[in-house]
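Have a look at this one.
Every protein chain except one is present and positioned as in the full complex.
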Amino acid sequence: MRILVINPNTTHSMTEKIGEAARNVAAAGTTIIAVNPADGPVSIEGYYDEAFSVPGLLTEIRKGEADKIDAHIIACFDDTGLEAARSLASAPVIGIGEAAFHFASLLGHRFSVITTLSRSIAAIETNLMKYGLASRCARVRASEIPVLELENPASNASARISEEIERAKNEDNAEAIVLGCAGMADLAQRLSLKHGLPVVDGVAAAVKLAEGLGVLGLKTSKLGAYATPSAKVYRGQFKDSAP
Amino acid sequence: MRILVINPNTTHSMTEKIGEAARNVAAAGTTIIAVNPADGPVSIEGYYDEAFSVPGLLTEIRKGEADKIDAHIIACFDDTGLEAARSLASAPVIGIGEAAFHFASLLGHRFSVITTLSRSIAAIETNLMKYGLASRCARVRASEIPVLELENPASNASARISEEIERAKNEDNAEAIVLGCAGMADLAQRLSLKHGLPVVDGVAAAVKLAEGLGVLGLKTSKLGAYATPSAKVYRGQFKDSAP
Amino acid sequence: MRILVINPNTTHSMTEKIGEAARNVAAAGTTIIAVNPADGPVSIEGYYDEAFSVPGLLTEIRKGEADKIDAHIIACFDDTGLEAARSLASAPVIGIGEAAFHFASLLGHRFSVITTLSRSIAAIETNLMKYGLASRCARVRASEIPVLELENPASNASARISEEIERAKNEDNAEAIVLGCAGMADLAQRLSLKHGLPVVDGVAAAVKLAEGLGVLGLKTSKLGAYATPSAKVYRGQFKDSAP
Amino acid sequence: MRILVINPNTTHSMTEKIGEAARNVAAAGTTIIAVNPADGPVSIEGYYDEAFSVPGLLTEIRKGEADKIDAHIIACFDDTGLEAARSLASAPVIGIGEAAFHFASLLGHRFSVITTLSRSIAAIETNLMKYGLASRCARVRASEIPVLELENPASNASARISEEIERAKNEDNAEAIVLGCAGMADLAQRLSLKHGLPVVDGVAAAVKLAEGLGVLGLKTSKLGAYATPSAKVYRGQFKDSAP
Amino acid sequence: MRILVINPNTTHSMTEKIGEAARNVAAAGTTIIAVNPADGPVSIEGYYDEAFSVPGLLTEIRKGEADKIDAHIIACFDDTGLEAARSLASAPVIGIGEAAFHFASLLGHRFSVITTLSRSIAAIETNLMKYGLASRCARVRASEIPVLELENPASNASARISEEIERAKNEDNAEAIVLGCAGMADLAQRLSLKHGLPVVDGVAAAVKLAEGLGVLGLKTSKLGAYATPSAKVYRGQFKDSAP
Partner (left out) sequence: MRILVINPNTTHSMTEKIGEAARNVAAAGTTIIAVNPADGPVSIEGYYDEAFSVPGLLTEIRKGEADKIDAHIIACFDDTGLEAARSLASAPVIGIGEAAFHFASLLGHRFSVITTLSRSIAAIETNLMKYGLASRCARVRASEIPVLELENPASNASARISEEIERAKNEDNAEAIVLGCAGMADLAQRLSLKHGLPVVDGVAAAVKLAEGLGVLGLKTSKLGAYATPSAKVYRGQFKDSAP
């Protein structure tokens, strides 16, 4: 099976890190193809950055479909462009945010999310409500570490996230933790051991969901919400993206 | 007061119709500036079209901010790009979908929405849930008339919408109707008279909300969800859109 | 346009203050008529006071309807008697509580409310649930300042409300504030500047919503919940109020 | 134990019928005192009638408190004035609507309500939401029989209600039925036998809840929502109702 | 009327205490028969213990049905086996948890629950959601006192519960308290006096609800969720429990 993992920001080093995280958990027969768009922001922090990462993301989805990819993963915790990607794809499309929420739901009564900046909390809460899983989330917490700072070994990212996990256990009664950024994938196992509760990384969770849907031959429904876009003219710089 | 009304699709005739609808209800001292992006789809029907209309929409919002506009209106019923626009703007930003929902909530216990294609129902239902107003909506109905067909005098658009209003009264116990497309703005008054219940057009509602917020000096909050985007590099075709 | 602003308590000085707040934001062509009932409590603090202010309020609504008023505003934050008023009126009826909630919803992801006494919290929370907007409200806070104390320049009302706003920012992550009493109308602008977030006063918001509905010709639906009351006998002191 | 059953409308024959229904199910040591206000509508159908029945209802509650009554029952299915009555009373106060909802919740997964006129559906749905029991109600149905017509032996009230019960079983999958008017109290047992499912009358249910709270010494909480009203001036015709 | 009160754990001294609490509040004509199963855990603390108490509980329900009992009470606060018991019984079945929630809902806007161990919080929250009453509960609190320790006069159970009630008043704004274990039945009255708010014990509440349903002839619906189990083979140690 071939899975396309799209980091929707344009920071190639982060794409490589995500690709590696995906390969670490992929099944023997799975090929992980990790890409990022050529156009758009170097990191996605809030709604504005999201808007400019979606066209590039969809270009990658389109290439993946042409290449008969078996499943797509959107490797940004905000699940940027998920619905548009599903409209375009016939293969299944998984966001790493939703993947982590679904996995955490199987392990405890309630989980807390530790994300990067507080400006992202509203988007994550809204996603939880859309997916139906808001009642399973005790709280979305911000570590106030910018996305790209997670790449910096000199940052105290791991310590800050660890502090928030401790608060989530004590103040939220969280029984599981979801790491709220693709750039935190490498921290999950260590933090789980340290804090004695399951810590879910969305990249890993998404790979297993994508493999699962792929093996079962389950594809995105083309009835209703994710129906194939109608043919029509697109103007200007987007004219080649017309469906 | 100067209000920027942005039709996020690229069909200029529709922009003019929307601008006219807005001017028809604007207060004496209000100037309506109706624009549309140069880039993107000629109509917005579903998530994929939305994705490619947002960058152009944000370009118009940015120009409006530079021009010290008092309020922005996004004139697509899906409230395309609303959160990203709010992040960029300091002036208030109103979507015509939310405007219509808020107005209809003031007139009856429950309203039904009549939109264009059934592929848009999920997006509208999701918006209602985000805004908190899902419990006020009896049902979102599709007339199955494509957006641009509303421009065609030979279409039976008005008759089809009228049929759905009748069903909404009888089957949904709707007490008010929301017209679910900017292109239906001209039908509201006639359909209200015909069916004996309030029929709300989002363009008109948004103009009155924008004027209201403008007069009161109420601006988009810059704490949390709509905080000003962080400065960062954008790559490729979007490099000039970096915050 | 002529808007009837009804202060449902019987304190005339408060009616004048509310009338002035309404006139301050009204459009050029709008006439504000501010009244209060002759009968009932001097302030409304809790469910019992509400009950005795509604008959007088409805008498004023009835006079307004006879006088062909274009819209009614109920200027008590509990939206006292709103549904009964809508049943009686053909013109639109706006409560200042709901007006403030709808406006605040357009400015941030979540707002907090600062009201007078804690006994009013339950009624406000119930209203938020009825309107559908409970998910948009982070918390309803009481300043523990009685309504009429807001009229007293020697009280520390403004300082107490300011303290609660600070808590709402820090503890509730509120992005906007709603002032929960008609008597706080004069504080909105100053508190907004001081705290750097939108502060919404319901009287002002209701005037703009009433003007908006009025210009658009949108009236209360007479189907279902707000159908005109059936003719019947009323006995005793209420015999002249029979529909 | 002495229970005050207040029919908040001013139709004495209905008060007698309600009193009889209450006595039929009361325990050996229970005295039922059935009263109605002197002032207000002869029947309560919608929000406007409710408003003019509450002051008279509260006068009866006040007399009951002075008389050391053990519990109050509000015998209108809309639970008219329930919160205001609780603020005034130290004894428990039960609405017949809520009583029926609580009892029906103990008998099946979901119940349907059969009320009088469709104008009352919104108020009942709102009450269900306030009480928390909306998810337990499959549907609120109107029989379109006016309240006082239930007193008329020549009406086809029983047959109409029976028809709606049949629909509730088939269309709503209702497992229990709640009769939505005090005037239907005498029909419960026969309809239960006929349709083979529990049919709950609110008057009977309220008597048993009132007796239960009374025996256990449970009284209305005076913290928060139902705190004793603050002393203050009431003006005009309500001056003697001041707390 | 004869009411079967089943303590689903196998600690006979607790059964006797529960029986006494039930008799203390029962009406003159009510006979309380308090039993416990022969098989199963000595106390129920969490989902695992629940599972092994249900078969024994159902054996007692079956005997009660054969004995033409008028109503069944399940005297464990988790309402262990409630749905299965309802499927088996034609008489009404009341759980002490739900009984307490329904009673507390009649006395204040929101209540808090004080239970034994924190491992039970999730089950209680889930029950509140099932019953529809989650919105009425401010918080479920654990005293961290094991069930059987409540039997020990040397334990500081009462003091610990009293501390949590104080917190519930201050931190949760609880207006009423529900005691979350059958073994706390004897504490309700004293704690109510001490803290000045209603404190509800589920055993007492359930007796009054069971008597109420019994007098009204209301039985468990046999349509849908609680339909009589289909005849079928049960194997092994459960072969005699086959329906």
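Per-chain numbering from 1; labels A, B, C, D and E assigned in written order.
We take it that contacts are C-beta pairs under 8 Å (C-beta built on N, C-alpha and C of every residue); 3 or more make two chains touch, one makes a residue touch a chain.
Just so we're clear, the structure is a prediction, and the values are computed from it rather than from any experiment.
Which listed residue (A:48, A:77 or A:226) would be found touching the missing chain in the intact complex?
A:226
Given that one chain is not shown, which residue among E:19, E:40, E:108 or E:214 touches it?
E:40
Of the residues listed, A:109, A:167 or A:232, which one is in contact with the missing chain?
Final answer for the missing-chain contact: A:109.
For the full complex, which residue in A:33, A:117, A:133 or A:242 touches the chain that was left out?
A:133
Of A:23, A:194 or A:208, which residue touches the hidden chain?
Missing-chain contact among the listed residues: A:208.
Among E:56, E:108 or E:180, choose the residue that contacts the chain missing from this document, as touch is defined above.
In the complete complex, the chain left out is touched by residue E:56.
In the full complex, which bits of chain A touch the chain not displayed? Write them out.
Within chain A, the residues that touch the unshown chain are 25, 27-29, 92, 94, 98, 102-103, 105-110, 131-136, 169, 173-176, 189, 192, 196-198, 200-201, 204-205, 208-209, 211-213, 215-226.
Suppose we count only contacts with the excluded chain; which residues of chain E make the list?
Output for chain E: 10, 37-43, 45-52, 54-56, 58, 81, 83-84, 86-88, 118-119, 121-123, 126, 129-130, 146, 224-227, 229-230, 232-238, 241-243.
Criterion: only the chains that are shown with their structure count from here on.
Identify which chain pair among B-C, C-D or A-B reproduces the interface of D-E, meaning that over half of its contact pairs, matched by residue number, are the same.
Among B-C, C-D or A-B, the interface that shares over half of its contact pairs with D-E is B-C.
Rounded to the nearest 5 degrees, what is the angle of the rotation relating the C-alpha atoms of chain D to those of chain E?
180
Would the interface of chain C with chain D count as same or different, where same needs over half of all numbers used to appear in both copies?
same
Provide the C-alpha centroid distance between chain A and chain C, rounded to the nearest whole angstrom.
44
Please list all residues of chain A that touch 2 or more other chains.
118, 121-122, 129
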